[in-house]
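Subset of chains shown; positions unchanged.
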Amino acid sequence: MSDKTILETFPNPATDRDYVIEHVSPEFTSMCPKTGQPDFGEVRVSYVADEVCVELKSLKFYFNAFRNEGIFYEAVTNRILDDLVAVLSPRKMEVVTQWKPRGGLSSVITASYEKPSA
Amino acid sequence: MSDKTILETFPNPATDRDYVIEHVSPEFTSMCPKTGQPDFGEVRVSYVADEVCVELKSLKFYFNAFRNEGIFYEAVTNRILDDLVAVLSPRKMEVVTQWKPRGGLSSVITASYEKPSA
């Protein structure tokens, strides 16, 4: 079961500067909640860190935890964004998932977040 | 015969956020209304959902229904946009069709819609 507590962080080494960190996993898999068949995709996370950055190995374990979970494309994309925003509290973040064809149709879902100005 | 009642929907799992859903079918075919010969193309639909999302399998069946229908490139592109807007009432939508060469000429048609602000 996926779980945001898997995610670990480390202090942003350059908090005085807005810079972009992108991590791409071409090896994402989850299950279709309707058919029980596996879905395969790529997840791309890019963000501007605030106080903390996500630790790479924990991000991999977080992604792996979706392996046997039934969840729709649209839902998993928004869940990853919500979980990472909750843990990292970034200045900005975008999550893009690209899915291999099902029934001849391939899909891309793109969701983003921007921290409200204080 | 193509028919928008084929399209099914499910509730948007993240209505509080504008995010982009894209579905690509590289396997679209219809007929040329002048020559009766088949046309082949790719259809790309991207949209920001409002209350509902389109169900993937029903979208495939909706596209398949154009298989033996005679219709021009410009008309089919606008029809797909009109049908999907009618069924989904999205915040924004774009439909792009790319057609394999006929007489050495390949074509791309791009039509888009934006919901009027209330």
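Think of it as A and B in the order they're written, each chain with its own count starting at 1.
Note that a residue touches a chain if its C-beta (ideal position, glycine included) is under 8 Å from a C-beta of that chain, and two chains touch if they have at least 3 such contacts.
Since this is a predicted model, take the numbers as computed values, not measurements.
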Homo-oligomer size of the whole complex, from 2 visible chains: 10
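Following the convention adopted for this analysis, only the chains that are shown with their structure count from here on.
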Chain B residues within the chain A interface of the complex: 10, 12-14, 17, 19-27, 46, 49, 53, 56-57, 59-60
In the complex with chain B, residue positions of chain A that touch it: 72-75, 77-78, 102-113
